[in-house]
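Apart from one protein chain that is not included, each protein chain of the complex appears where it belongs.
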Amino acid sequence: MNASAPREAAARDTPRIVVINPNSTVAVTRGIDEAIAPLRFADGPRIDCVTLAEGPPGIETQQHADAVVGPLCELIGREDHAASAFVIACFSDPGLHAAREATARPVFGIAHSAFLHALSLGTRFGVIAILPASVRRLRRYVRQVGLHEHFAASIPIGVGVSDLHGEGVAAQMQRAGRELIDAHGADVLIMGCAGMARYREALEQGLGVAVVDPCQAGVARALAAVRLHETT
Amino acid sequence: MNASAPREAAARDTPRIVVINPNSTVAVTRGIDEAIAPLRFADGPRIDCVTLAEGPPGIETQQHADAVVGPLCELIGREDHAASAFVIACFSDPGLHAAREATARPVFGIAHSAFLHALSLGTRFGVIAILPASVRRLRRYVRQVGLHEHFAASIPIGVGVSDLHGEGVAAQMQRAGRELIDAHGADVLIMGCAGMARYREALEQGLGVAVVDPCQAGVARALAAVRLHETT
Amino acid sequence: MNASAPREAAARDTPRIVVINPNSTVAVTRGIDEAIAPLRFADGPRIDCVTLAEGPPGIETQQHADAVVGPLCELIGREDHAASAFVIACFSDPGLHAAREATARPVFGIAHSAFLHALSLGTRFGVIAILPASVRRLRRYVRQVGLHEHFAASIPIGVGVSDLHGEGVAAQMQRAGRELIDAHGADVLIMGCAGMARYREALEQGLGVAVVDPCQAGVARALAAVRLHETT
Amino acid sequence: MNASAPREAAARDTPRIVVINPNSTVAVTRGIDEAIAPLRFADGPRIDCVTLAEGPPGIETQQHADAVVGPLCELIGREDHAASAFVIACFSDPGLHAAREATARPVFGIAHSAFLHALSLGTRFGVIAILPASVRRLRRYVRQVGLHEHFAASIPIGVGVSDLHGEGVAAQMQRAGRELIDAHGADVLIMGCAGMARYREALEQGLGVAVVDPCQAGVARALAAVRLHETT
Amino acid sequence: MNASAPREAAARDTPRIVVINPNSTVAVTRGIDEAIAPLRFADGPRIDCVTLAEGPPGIETQQHADAVVGPLCELIGREDHAASAFVIACFSDPGLHAAREATARPVFGIAHSAFLHALSLGTRFGVIAILPASVRRLRRYVRQVGLHEHFAASIPIGVGVSDLHGEGVAAQMQRAGRELIDAHGADVLIMGCAGMARYREALEQGLGVAVVDPCQAGVARALAAVRLHETT
Partner (left out) sequence: MNASAPREAAARDTPRIVVINPNSTVAVTRGIDEAIAPLRFADGPRIDCVTLAEGPPGIETQQHADAVVGPLCELIGREDHAASAFVIACFSDPGLHAAREATARPVFGIAHSAFLHALSLGTRFGVIAILPASVRRLRRYVRQVGLHEHFAASIPIGVGVSDLHGEGVAAQMQRAGRELIDAHGADVLIMGCAGMARYREALEQGLGVAVVDPCQAGVARALAAVRLHETT
């Protein structure tokens, strides 16, 4: 909690959640926008999904994740006067703690939000990841937030962001999910990438466990923060 | 996830969250109702707070907690046709897993919801409890949900449910919160009883850390579950 | 430790351990009675195994486990004047903490007793369970008592209480035990149901690891408590 | 479990538990003998407490603990033909695993037995220790057996074995126990030395929590092992 | 281990460890240079301490730590042809994993190195920190590397980098160290800032426990890596 944050600051004329896609691929931002649509209410906060133009096409390495922190904080600075909360919509939660220093508005990362969200649906979460390079990065992050005892594993499907709409992707996600359940003991799954909500329902039906879209989890958390006047 | 739950079941004509106060004290139910008001939206789910008539005036022992499970499941059975989600609004989360067996609708307990909610605001939560008898019960529960490494301590203020509006209560909560922070390393606090949201703002200002009302956390979680068609 | 328990209370004229089978299947009670026979001594406490008439035929769900707590505590109340200790002889340890509130006599559950007993024979225990429905309940309980780091897994054999004497049961238990050892790293096993002591010796010989009957573990613990004047 | 141990080996003509005091102070052996008296039954195993003549007057260092392993294993070898179980009655559990290699009879250490025994009476054990030198050794051991999450602390009273009958000892134990409860959160205590059972009742009454004598815990465990034909 | 790193790459004509001070304060670099002098050998690797000109005067926030990653990786790129190993000499280990992506040479951070180094001298390390802002950042990092169970606490002395040579600093470090030992159970201490080796001896003598200078730990680790041809 940022002590200098005036409580009233969060209660703006127009409550607004800014969801930042830190990669520069606009199609991903659109996918996020669709994913979080169920969390819009007639009299609820406006929810805007924006693209970080300075980001790489996809955040695939630790260098990518670290490189977006500066531009991300600058974007937050520019939006701060018209925002009630921020969501960092990349499954690496890049710059989460730097962003919390940069604004008095609450900031949530979609990965951490998804972990916590999943733990009210199951006891041990598995992550369907995109690329193998993310496996160790994710393991470090799960440990950093102290949830490694609840973490089954992450299994990459070996598909990059630009190919996420390809034909075989759904089947690969089913296979990865099945392995997370059978071989690693997961009883709830998280899709480890932004904007994949379209696969959620089919995965749940095929696998018989709850599946979490991290953007939905992050925005749901921000929604509560805005209505409850929370700070981070 | 209850495999037999038809997905469409959650999407009723009139989405509705039923918040059950498992003690029979109507004033507590009213406090809960006020607490969760910010989570009502014009086009959002209806949120009804109901009192379990068969419950004791307050749930103060393990025997109390176990005794309400039967009537609670019966109430859920009666409301099931007109509910999209249930929230058990007692900080012992009595009957949570029995209730999940009893209905295909998602069910959340306010204590577990509050733990997870708090962990996106801080890293180590302390609980301001009501009565000393709850200390060991809470410790067992925190371990059961696997979050003991994030648990600072719980400190009771020694006041029963019926006296929660007395003059000294606010000051006692400040003292308990201060001790949780200074002596136990808490960086986020949870009020360990239903319907105390009125104290939240003053505690946050006095103590400089985020304070979680568990009913708000539980209903926020149920709200997301209803909109995202989740099952537990 | 119940502070109000007069120390002399445990030292009755006729020391007596009451072992409660909380399901209503008398054959299970008889199996328990045979299992604990080696713990009877000429000048030791009398050990009586009783059936909870109000219980279901088998405790197979969380609802079952919660529903017996009331009748169980009432039975304890009726027996209290003539008991030195109680053992709850169901592998869910239903009502353990409620029972400890209900009497000044020491109360032990057979599951927790078996976990602790096993840990002096090995370092990582696996549980041969009866029905799949118990797997998640057991995992919650192992975490609640803080022994999850010592828990390999539980594997159900898919046989209900009434079929435990069938021909194939012994072989299924061997298979489950073998998998607990080979795939989950168990070096000591627990039979996750009351009254199966007859299978213990064959399992030990077939599998080469120690096998714990939980009723024996629970009664052994109660025996020590009676002789050492302990309270819980 | 020693695979080569013939099951019938434990069932001797005269069941007999050999309790070994690995220090050479006969007064300690006598204290152990008195402590475990309640665990003798008319038709139960004979329980003999013996002194390791080659041991030091007290085991106060890691070098002492390591030095007794050889003679201890030799003593076990000499007694093996007439023993059903062994108890190593020193709170360092010296040579426990070497002893288990040296005999097919079950062997228990009083410290590990006391930890497990205590965990059925409380959730977090504190140890009233004798000398400061034992503090780090004990911490290593608690971690080795994987129970550090249940360990509050050990507090030495600064009194050597030969002075354990002095006038101030009872008061010092009360003070150490009080600090373990109030400052370290212990809800059950263990007396960290052999043969102090005489202080148990007064400590329990003064402190209001259960107090475990480790020799009683170790012998109770061995008693069960003998009757249940267990091996380690 | 970077799979594409040719083993011979580490064995250059002139083995050389590059120690990077990621803040721009040259006095700190000089302090590091003095600290690591004992690790220079006549026929050992050359050890060069360099200053990251683009860094802030001191790394005091998460934003500072994240902002240096880019320039740090560029510096590594420039030095790569003439380096056998890199050490990042800031107690936040900024950019450690990005740097490991950026070079085939082994890279070590001084904080993680110090944690591991300390654990061969004691069992529970405390950190004497500089500024309060680092406390939560350090706690996250200790968890990320999975050593939180060995972490006592960090206590800041409230002095910035530029004032580290002031008169009262030595006494403040003694006080912080004393509190880490007495109130938090540390049995080994780490100085949580680069280039403070000059205080080490006095702290060890005053406090009676081992004290680790993190730059010494990091360079010692890199020295071994160079001689043993290790990659990270």
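Note that the chains take the letters A, B, C, D and E in the order they are written out, and that residue 1 is the start of every chain.
Quick note on the criterion: contacts are C-beta pairs under 8 Å (C-beta built on N, C-alpha and C of every residue); 3 or more make two chains touch, one makes a residue touch a chain.
As the structure is a computational prediction, the values presented were derived from the model and not from experiment.
Asks: In the complete complex, the chain left out here touches which of the visible ones?
Replies: When the full complex is considered, the omitted chain touches A, C, D, E.
Asks: With respect to the chain omitted from the figure, which of A:16, A:40 or A:139 is a touching residue?
Replies: For the chain that is not drawn, the touching residue is A:139.
Asks: For the chain not shown, which residue from E:63, E:113, E:134 or E:154 touches it across the whole complex?
Replies: E:113
Asks: For the chain not shown, which residue from C:24, C:123 or C:172 touches it across the whole complex?
Replies: Among C:24, C:123 or C:172, only C:123 touches the chain that is not shown.
Asks: Residue by residue, what part of chain C touches the chain that was omitted?
Replies: Residues touching the hidden chain, for chain C, are 123, 149, 187.
Asks: Tell me, which residues in chain E touch the chain that this view leaves out?
Replies: 1, 3, 7, 38-39, 41-44, 108, 112-113, 116-117, 119-123, 145-146, 149-150, 188, 201, 204-205, 208-210, 213, 216-217, 220-221, 223-224, 227-232
Asks: Footprint of the hidden chain on chain A, which residues?
Replies: That gives, for chain A, the contact residues 136, 139-140, 148.
In the analysis below, only the chains that are shown with their structure count from here on.
Asks: Using the contact definition given at the top, which chains are in touch with both chain C and chain E?
Replies: The common neighbours are A, B, D.
Asks: How many steps does it take, at the fewest, to get from chain A to chain C if each step moves to a chain that touches the one before?
Replies: The distance in steps between these two chains is 1.
Asks: Do the two copies chain A and chain B share over half of their interface residue numbers, or under half; same or different?
Replies: same
Asks: Computing the C-alpha centre of each chain, which chain sits at the greatest distance from chain A?
Replies: Greatest centre separation from chain A goes to chain D.
Asks: I'd like the Å distance between the centres of chain A and chain D, where a centre is the mean of that chain's Cα atoms.
Replies: 53
Asks: Quick one: report the Å distance separating chain C from chain D, using the average Cα coordinate of each chain.
Replies: Going by mean C-alpha positions, chain C sits 25 Å from chain D.
Asks: Chain B: which residues touch two or more other chains?
Replies: Residues 123, 140, 145-146, 148-149.
Asks: Draw the chains as points, connect those that touch, then say whether the picture is a line, ring, star, complete or other.
Replies: Contact map by chain: other.
Asks: Can you identify all of the chain pairs that touch?
Replies: Going through each pair of chains, those in contact are A-B, A-C, A-E, B-C, B-D, B-E, C-D, D-E.
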